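As you look at this complex, bear in mind that one protein chain is not there, while each of the others sits in place.
For clarity, chains are labelled A, B, C and D in written order, and residue numbers in each chain start from 1.
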Amino acid sequence: MQRIGVFVCHCGSNIAATVDVKKVAEMALLEPGVVHAEDYQYMCSEAGQEKIIEAIREKNLTGVVVCSCSPRMHETTFRKAAEKAGLNPYMVEIANIREHCSWIHKDMEEATKKAVILTRAAIAKVNLNTPLKPGESRVTKRALVIGGGIAGIQTALDIADAGYEVDIVEREPSIGGRMSQLDKTFPTLDCSACILTPKMVEASAHEKINIYTYSEVEKVSGFVGDFTVDIRKKARYVDMDKCTGCGVCQEKCPSKKAPSEFNRGLNTRSAIYTPFAQAIPNVPVIDTNSCIKFKTGKCGVCSKVCQAGAIDYTQKDEIVSQKYGAIVVATGFDTIKLDNYDEYAYSQSKDVITSLELERIMNAAGPTKGHLERLSDGKAPKEMVFIQCVGSRCADDRGKPYCSKICCMYTAKHAMLIRDKYPDVNVTVFYIDVRTPGKNFDEFYRRAVEQYGVNYIKGQVGKVIPQPNGKLLVQGSDLLDNRQILKEADMVVLATAIEPNEGVRKIATMLTASIDTNNFLTEAHAKLRPVESPTAGIFLSGVCQGPKDIPETVAQAGAAAVKAIGLLAKDKLLTNPCTAQSDELLCNGCSTCANVCPYGAISYEEKEINDHGIRETRRIAVVNSALCQGCGACTVTCPSGAMDLQGFSNRQILAEVDAICR
Amino acid sequence: MSKEKKQAELIREISGANPLKCMKCGKCSATCPAYAEMDIKPHQFVSYVANEDIEALVQSKSLWKCLSCFACVERCPRDVQPGKLIDAARQVVVRQRGENYLKADEIPELLDPELPQQLLVSAFRRYRR
Amino acid sequence: MSIEAKEEFRPKIVAFCCNWCSYAGADLAGSSRLGYPADVKIIRVPCSCRVNPMFILRAFEKGADGVIMCGCHPGDCHYSTGNYYARRRMTLLFSMLDYIGVENGRTRVEWVSAAEGVKFSTTMNEFVEKIHSLGKNVRLGDLRCRN
Amino acid sequence: MQELIKRAKELLENGTVARVLGWKAGDLPYNPEPAYFDSTESLADFVYNGFCGANLSKYMIEASKLEGKTLVCLKPCDTYSFNQLLKEHRIDRDKAYVIGVGCKGKLDIERIRKMGIKGIEQISGAEMEDEADTLTVSTIYGEKSCKYADAMLERCHVCKGKEHQVYDELIGESKETKDADRFAEVARIETMTPEEKFAFFQKELSKCIRCNACRNVCPACSCRKCVFDSNKFDSAQKANVDSFEEKMFHIIRAFHVAGRCTDCGECSRVCPQGIPLHLFNRKFIKDIDEFYGEYQAGMDINAQSPLTDFTFDDVEPGIVGERG
Partner (left out) sequence: MKYSYYPGCTLKNKAKALDVYARASAKALGFELEEIKDWQCCGGVYPLGSDEIATKLSSVRALNDAKEKQQDLVTLCSACHHVIKRVNDDMKHVEDIRTRANNYMKLDEPYAGETTVLHFLEVLRDRVGFDKVKEKVKNPLTGKKIGAYYGCLLLRPGKILEFDNPENPKIMEDFIRALGAEPVIYPYRNECCGGYISLKEKEMSGNMCNKIMESAEGFGADLLITACPLCLYNLNASTQEGLPVYYFTELLAEALGVKEEVEEA
């Protein structure tokens, strides 16, 4: 029989306001095995932990139940306290009477009743707990960063500077990401490329950083400290070592009709191309969809003009397999497709553009060489209308339910830049709210209004109506004046919602990292562990976790790097002892369990068994506890019940069921 | 429960729309083709129901100007569906007061030889009990 | 309420929640103060694939009026594939229970991610309401009562 | 039968096999029982007739541990169980010499009794060699007869086919006896109201005396120790009380064998209370077929069992409520 101590936390008033904590402790004492029960203001405090330690020592407790917040918060705290007192930490169970009780119920009597039952279940479980000892696993001192935008670059630089090897995997032919497409940045109006390219160069020159561009993560296996990742290096058809980056091939390439991804399809590029002038690596790739050689077998101009002999049409995709201790996801974002917003005439008029397209138009390396002009007729606009919240803050399934966060600021930036460079252009912004929480942000927005005379109108636009004369009639609301506005404009810019990059769900699945309904990766704790995934060893950097601007992204990238460094600095990790175990007396050796094990942790041995005096050689399942992650799939599939999960055994769970249903 | 509160609830129930979801973006009013003819604008409709200010709504001529063209329903980013609220308010009026916006003896003078049945039927449904 | 009014039916409901998504989703419902009836009691399991049909049958046998299992969304399992196995197991088990005349509404599977506190709360509210409409579970506790 | 005995003798004599696993005559004309024969002499007791319904595959688990090969007689339907046990590494293929024996449907004495034929002394027409499709039963009340097909086991009316799935050699002709829809009864129950369903199963299950005959005969229930006898689930059978396993035994058992049950029908055949236990197993099989594609356990030894398999777009458990 266990000797169990029950410790009920008030959590200030968080629990005590709705749960009669004294009553919970009192009722706990009536349960079998309980020899001690008490309540305290803050169990997680130093003094609270001391109470647990004291009780374990004085009353020779063999098991502990803490009735408190979620085990996801303080399980470790209390287990460590128990360990201090000489008790096996796995003899501690938590009854979650805060998140699952006091916070969601209002009636004291009801909440108390429930808390008593939750406590009872935890006690029933502890009665069947057995001491467990974690194993150890090694840490591969190398990190993988998925995504080579500003987030990935910053994370890689920080990890590399700490002395660890880092690989960056980037899908596009060059690193740089979304930031490389921006013209200026808010709130200081720095040139985006001017601040980004030095970082790109630094990353590529860093001896600890290895960059795989035009590559994708193909497969991930393993676990924290010991991931194995297959990276597909897509065929570039250009030899990275031989190419000098002279650019002649791109000049001479006769196929120049492919839409430029970098310029958002606003102009075209050659079939052999580097996305932009400052690309890193400065080695082009051949787009086989538009390359004449690949389509017809004839041409080969690039190969002929290449002095270095770097063109290789026979190149094949290559799979690189590499081990990593930590993985940082920095997959970034894209703007949403506007198919669901045809009332804004984006698909009907070339002069309705997204903000990201405007960035390219404003940029000297863009399709109009930096001149603000209408894409339909090349004329300079006189009236520009910006529409905010296009696809953001939508409760229906047309758009995204969240605020994209960066649009208010970049719209103010665009408005300001246009008024600055083209003072004769009138700029009107239709907004629902102007959101500027950030250092110098509101000041920036006010400058747009006060200094540059941008006309802000509170109200959404209902329809953009192309006119036969080529102008755009914008029909919107002015809610403050309570009128409907019809405004003729030359160009309309849509502050298009952003969404996590396509393919992030696939990556999350490979990493078994949780992801929310909007395809943002979920953090381990919304407030306290914002840069870690709940999956150990996976860290989050940049917009893949939620909308953010550049300074926030860089800050988070640094934070993710620190978390990864913290992991890589360890030589060994303790493994979760809650692993499966097969009872060799019960095992049939039927192989069903191995079929469902996602980790290949189960193998079979012919083993001499002594079954109550009968000695025979049997085929039995053996679990490699270093590989087992403790999911329990095998335990349910096992027909004989030989397979059980330590810490979540059949008897423990059944005891909880019984205690709840009693 | 006050009468207005009851009516507000009835409107919410009949319409199945939730005015509290409104974020006051004004896209409904930006969209409405009958905006100019309305005394209470579509976006205001939503807040009138939310604030249970029903008497004013019931007096409003906007009830009879809404075309049921569903453009506001289609474009509302919050799924508030102002058009449904307006129709529900219209229902409340015709049901509770027995007041028909269209009276039978008015009809002959409104007719012209080309007028399709559909128009009469629709107008009857929308304007009468 | 009249004197004869029967004692209000308070269902016993067991919810199995996987540690990585649904338990966290329930925590989020808690920290967001999204209420649901106290009748729901959560048991934490590492993964939905840890839920043995025997646990569910046992709960019913011990007097539970409804059992719900929550796991990560298919494709998002922390252990990659656990919820896919769980999905098949539960589909077959529920079908069997339906077959022997146990009202189908007493069992439910819902995929709730760590970010879906709202969904967790709505699901539980719905489920409790459903169990209320079904009333006390007598069948599974009673399958072999010789009459 | 004579050919079978002759061949068995040969194989015993030339040392290919160390024993023969077959049936020997029981004390009554209709209850032959499984038996080992380890000498040519002992084969005198060997029988193989219409009443040899018993599926011998499961005996191969123990026989696999014995020295030498065992000759095992398997009917077409038994071979599915044999394969399934092979797949689960419970039997050793090298220890078995499989003779696929012919089958023209096995008989159910209960059916004969239900026809009002009581006081049975002798039955003719049940031998493999008998061509006629009539059984002649001499009883203490005189001679009665019935159609062979009418006296067949339920499972033979939904026969999986006359092909043996695994064998070393074949002896004897088999007959296709299928004349009914395997899932008809399950489908009929499915259309009942919950009240009717419950009443049906409560009535049937209340007959159970927990004799464990179903479990003992079932080739899928081959665990060294059954979970009902194990303390791992706190479900060990103590007294025959109103407890967990008491109520849930058959459902849990059906779930344990789901995806592995070949629908050999032995459970229903041996139930002394006549509970149609196959209706549980067949329900799972029907659901598996409908939800995940047709699957016959024991047919393809390399096929992934439906419960250890999945597809990304499997139906959700909610389907149960949706299809009504």
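Here is the rule we use: a residue touches a chain if its C-beta (ideal position, glycine included) is under 8 Å from a C-beta of that chain, and two chains touch if they have at least 3 such contacts.
A quick note: this is a predicted structure, and the numbers were derived from the prediction, not measured.
Colleague: For the chain that was dropped from the view, give me its touching partners among the shown chains.
Modeller: Contacts of the omitted chain with visible chains: A, B.
Colleague: Check the options B:Leu20, B:Ala56 or B:Cys69 and report the residue that touches the missing chain.
Modeller: Among B:Leu20, B:Ala56 or B:Cys69, only B:Cys69 touches the chain that is not shown.
Colleague: Looking at A:Gln307, A:Ser347 or A:Thr617, which makes contact with the chain not pictured?
Modeller: That would be A:Ser347, which touches the missing chain.
Colleague: Considering the whole complex rather than only what is displayed, give the residues of chain A touching the chain that is not shown.
Modeller: With respect to the unshown chain, the touching residues of chain A are 339, 341-343, 345, 347-348, 463, 465-469.
Colleague: Kindly note down the residues of chain B that lie in touch with the hidden chain.
Modeller: Missing-chain contacts on chain B: residues 13-16, 33-34, 37, 64-65, 67-71, 73-74, 83-84, 87-88, 91, 102, 110, 112, 114-126.
By our rule, only the chains that are shown with their structure count from here on.
Colleague: From chain B, count the fewest steps through touching chains until chain D is reached.
Modeller: When the steps are counted carefully, the minimum from chain B to chain D is 2.
Colleague: Select, from all pairs of chains, the pair with the highest number of C-beta pairs in contact.
Modeller: A-C
Colleague: Can you work out the whole-Å distance between the CA centroids of chain A and chain D?
Modeller: Computed value for the inter-centroid distance: 54 Å.
Colleague: For chain C versus chain D, what separation do you get between their C-alpha means, in angstrom?
Modeller: Result: the chain centres lie 36 Å from each other.
Colleague: Got the chain A residues that touch at least 2 other chains?
Modeller: 596, 637, 650, 654 - these are the residues of chain A that touch more than one other chain.
Colleague: If you look at chain B, which of its residues touch at least two other chains?
Modeller: Within chain B, no residue contacts more than one other chain.
Colleague: Which chains touch, pair by pair?
Modeller: Per the contact definition above, the touching pairs are A-B, A-C, A-D, C-D.
Colleague: Applying the document's contact rule, which stretches of chain C touch chain A when the two form their complex?
Modeller: 12, 14, 20-21, 23-24, 26-31, 33-36, 38, 41-47, 49-55, 58-59, 62-64, 72, 75-82, 85, 89, 113-116, 121
Colleague: Mind listing the chain D positions that touch chain C in their complex?
Modeller: For chain D paired with chain C, touching residues are 186, 189-190, 192, 194-202, 205-206, 208, 227, 233, 235, 242, 244, 246-248, 251-252, 254-255, 258, 280, 283-284, 287-288, 291-292, 306-312, 314-321.
Colleague: Would you pull the chain B residues touching chain A in the complex into a rising list?
Modeller: Residues of chain B touching chain A: 21, 23-32, 35-36, 41, 43-44, 71, 75-79.
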